[in-house]
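The other protein chains are all here in position, but one chain of the complex has been omitted.
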Amino acid sequence: MEAISPIKKLWGMVRPVSHLQHRIRGYSPYQQWNRGIGVASSVLKQTGDLAVEPHLPPLNVQKQRGKAEFYEAIGRICQLRQKYLENRTVFVDGREMVPLLKALGARDEDFATLQAVNNVLIDDPTLPFRKSRNGRFCFDWNTKSLRRLEFQPFALSLEEDFKRHDSNTIRRFDEVDNDLQRNTVFQALLVFKGVMCHGITVNERPKLNYRSNQWVCTLFALRTVTTPEMLGEPALEGVHTDGVDHTMTTYLRSTNMSSNSAVTFLHDIKEKTGIRLNETSPELIQARAQHRNFLDTLLIVDNERKHSISPVYAVDASREATRDMLIFFTRKPVVGDHISSDIDSLIPHREKQLEFPIMSLSDGYELESAE
Amino acid sequence: MEAISPIKKLWGMVRPVSHLQHRIRGYSPYQQWNRGIGVASSVLKQTGDLAVEPHLPPLNVQKQRGKAEFYEAIGRICQLRQKYLENRTVFVDGREMVPLLKALGARDEDFATLQAVNNVLIDDPTLPFRKSRNGRFCFDWNTKSLRRLEFQPFALSLEEDFKRHDSNTIRRFDEVDNDLQRNTVFQALLVFKGVMCHGITVNERPKLNYRSNQWVCTLFALRTVTTPEMLGEPALEGVHTDGVDHTMTTYLRSTNMSSNSAVTFLHDIKEKTGIRLNETSPELIQARAQHRNFLDTLLIVDNERKHSISPVYAVDASREATRDMLIFFTRKPVVGDHISSDIDSLIPHREKQLEFPIMSLSDGYELESAE
Amino acid sequence: MEAISPIKKLWGMVRPVSHLQHRIRGYSPYQQWNRGIGVASSVLKQTGDLAVEPHLPPLNVQKQRGKAEFYEAIGRICQLRQKYLENRTVFVDGREMVPLLKALGARDEDFATLQAVNNVLIDDPTLPFRKSRNGRFCFDWNTKSLRRLEFQPFALSLEEDFKRHDSNTIRRFDEVDNDLQRNTVFQALLVFKGVMCHGITVNERPKLNYRSNQWVCTLFALRTVTTPEMLGEPALEGVHTDGVDHTMTTYLRSTNMSSNSAVTFLHDIKEKTGIRLNETSPELIQARAQHRNFLDTLLIVDNERKHSISPVYAVDASREATRDMLIFFTRKPVVGDHISSDIDSLIPHREKQLEFPIMSLSDGYELESAE
Partner (left out) sequence: MEAISPIKKLWGMVRPVSHLQHRIRGYSPYQQWNRGIGVASSVLKQTGDLAVEPHLPPLNVQKQRGKAEFYEAIGRICQLRQKYLENRTVFVDGREMVPLLKALGARDEDFATLQAVNNVLIDDPTLPFRKSRNGRFCFDWNTKSLRRLEFQPFALSLEEDFKRHDSNTIRRFDEVDNDLQRNTVFQALLVFKGVMCHGITVNERPKLNYRSNQWVCTLFALRTVTTPEMLGEPALEGVHTDGVDHTMTTYLRSTNMSSNSAVTFLHDIKEKTGIRLNETSPELIQARAQHRNFLDTLLIVDNERKHSISPVYAVDASREATRDMLIFFTRKPVVGDHISSDIDSLIPHREKQLEFPIMSLSDGYELESAE
């Protein structure tokens, strides 16, 4: 079990963002030396870890390039990406995700492990019916790699179409650890998201740097819990967006959850933020999706569609019901006076180092563009 | 019709290579400025041509990277390449080549044109039953592009396991022109050969530079003709190799040719060079292939297998029979006192400029290898 | 152009079904001799036609059984059918339908023809903003063939969840002719529907004979027209079902139609029949689909989902906007006092004869079931 890092102890309580800005600013710079560390140095630094806990190398999609299955999978991902491009959302059945993730390099034995990974979650800082952890990653298209970023607290604002009691509040989640980030199925999900989203032009959000070649991905591992006393709400905030460019949600598993639970509705961006599903306009509903199988995955162009999610209901109302998800937020880095401008560091994580190659469908276009 | 270039006039007759070496040496250097010209400048220089004869851009495999069919084709090519790797030869049915070449970017309308392209061939310099043209191309893995190279004469030696009356003789073929080299099916065949052969380790020939990242490809467009007076022999030389690393032979069409004609046999490298098929040892026969359909394509690791080809027989013996082929020789550039050391220029062709992107299955490995 | 048959002249006006029952009963029997005519006799009878208007044979899916593409298509249809089985609805992109229909035997030249086939529609009997024709077909799983059935009028009742001013009214549509029914793309759509729906267990409607091995398919070719004076409503009836087991809707084309037009919403069967979309409960919305490309096809288990369709809006409001669709209703034959019990003949059409083979995924199960 991961000890709470001294850095995170800075963030003892949830409090409004304005109070904390100077402290956050002060915290980042002394780690600037660490910026831009590549894979090679990561490997070297992991030798300390290796002595204690040897582990397999991370997923390397480049090593799949000699295999027919890899190209067949990329061909299928092309088709899914085309649907995403046209419809601004796509739902992929988990049974279809399995061969795609394997073809990207995920190891067989990591599938069962991933499904159980949310057992280590802890109480959410602001929601009583939720257990959570998060982690930050950088899709770096300069180095064509994904790397773990250092801890930062988290905030979403009303300005970003997120209306909840804790909007505009700095929240501090405990971090996801190696059990998740070293799982090659998880890593393949990140590679998949990279291929799907790279090159998709989206309606731009204010105060994000669309010239950057790096994306910030905040990953949430979440368990929504319904008990006889408390209804678990995957989206207590009602109709909302996540303040990002691309939201991807992947189902792990559930227990005692009824079949009408946790339906995701997509609404036209004109729908009113913060209202409940039964208050929405039917004609503004754009799509409906329900995660039912392990690895069922939904992608949404987050600034072009709002979404809402219905509650988790128990089959046996006398017992607890749970629903485990991975939520991948991805957006360009913030600029200016964005609510997250002081909590958007691109500095690699020092303790939980991870870096592995990603790819895009435009790999190899360089020759052409250089001409 | 292409006028004979002044450079080629230097090569008025077939004569032994030793007589010519000083002249060849003197001829190359003054064109060094031209070396390494990229696509952009080629395009600029073609503007003169464009005024006279507008033409479509060459094949750009990079533009296929957003299409599912492209990846499905690459997946299939992976399987063919694996067979080639294991067996040191592979035969691909032309009916299977068609969708692969289309997926690499070949245009529909260029298929029929390619099949008829050998109608413009002229008399072979040394073989009375053959019409021919050739052209030289560079697979340049530094620029990841294929470009047309300037004219050079041609020679094959006994040392290279080629035993014929014209072994060790410098031969001068007329050049293939834009009707062939601008055909996108032809260009796709070159891309295909690049993907198939890149990264395959072969038994090295002496006096070739295996450290070079460039390959020289000599392309022969050949028509073998059998008449009542003369038997057409696709390989008069009997059992032989072509003095290269990879030989690829692609069938275009035939007329009045009997079904038992032009069978290619592969022989163990221990088989004796120069003997006729009926003198060979059956137990040294490694494979048998016969081109029958448009685009049937055979690949051979040329320094690990010898091969022979049976004659072209006429169905109606009173009439001419013909067989049209494209032969792609590919090897590393020569070094030292190789017979071709003075006729192996890597200088781009000035009149018949062509350059377009190629690819390999290891594209994108750069991140990994840079670590 | 088809002359109006004398039989259809019996149905001069739209009138309540009760008035007509004795007449309908009297009309059918004298054609009993014609029942069960197979393909062989159809072909013989067409010799008359052939003298006047020679035509190609209908689609024969059996002839595809030696082709790899056929099995690849059936493999893909398996996956679509599994989605249909699980979700009780499936939407197939027209661009994906094209290769599937070709693999079932549709001829290339029939695609463009089908897209324009609704140009021959005439005024709808009850809806001023619609042009229409219909035709009746039998999926006969005993003979494993589809055949055209004789003309019958048409009715839908409130009891069948169809609430409109003309509910419970006998409507007489003009018939679709050979230009549609001999189109092999149309025929392949019927084969596709057969494969998709055969073997799917559905919630049974009252007064249908679920023991029958024959299905009645009523095909509507419809053009919805919006003019400056009149809004075209693909489903004026609001939330409804079509009184059948499986509804399939296929898009042909539109003119001057805005992108927010003609969206299909699927509602939980608990939703109230006859209400407008903006009156529906968002939480009862099950899916949303919009036909945009030629051959976009939606399948619905009609007795398990209600549906509604939004209007056709014009881009240029001063001009007419049109939307052309094919609607395939399929249900078991009626029994007892069903509103259609006297207009549900299974007698083949005498003038517009057509019969061709269909298939199901359980073809060949016979050995097993005989054990």
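Before moving on, here are some points about what is shown:
Think of it as A, B and C in the order they're written, each chain with its own count starting at 1.
What we mean here is this: contacts are C-beta pairs under 8 Å (C-beta built on N, C-alpha and C of every residue); 3 or more make two chains touch, one makes a residue touch a chain.
Note that the structure is a prediction, hence the values are computed from the model and not measured.
Under the touch definition stated at the start, the shown chains contacted by the missing one in the entire complex are B, C. Within the complete assembly, C:Pro357 is the residue of C:Gly194, C:Pro311 or C:Pro357 that touches the hidden chain.
Considering the full assembly, B:Phe265 is the residue among B:Tyr84, B:Phe162, B:Phe220 or B:Phe265 that touches the omitted chain.
Listed here are the subunit C residues that touch the chain not shown: 38-40, 43, 60, 62-63, 65-72, 74-76, 78-79, 82, 143-145, 357, 359, 361-365, 367-368, 370-371.
Residues of subunit B that touch the chain left out of view are 83, 263, 265, 277-278, 280-283, 285-288, 310.
FYI, only the chains that are shown with their structure count from here on.
When the partners of subunit A are compared with those of subunit C, no chain appears in both lists. Each chain gets a centre from the mean of its Cα atoms; for subunit A and subunit C, those two points are 44 Å apart.
Remark: subunit B and subunit C have CA centroids separated by 56 Å (rounded to whole angstrom).
With each centre defined as the average position of its C-alpha atoms, the distance from subunit A to subunit B rounds to 50 Å. Residues of subunit A in contact with two or more other chains: none.
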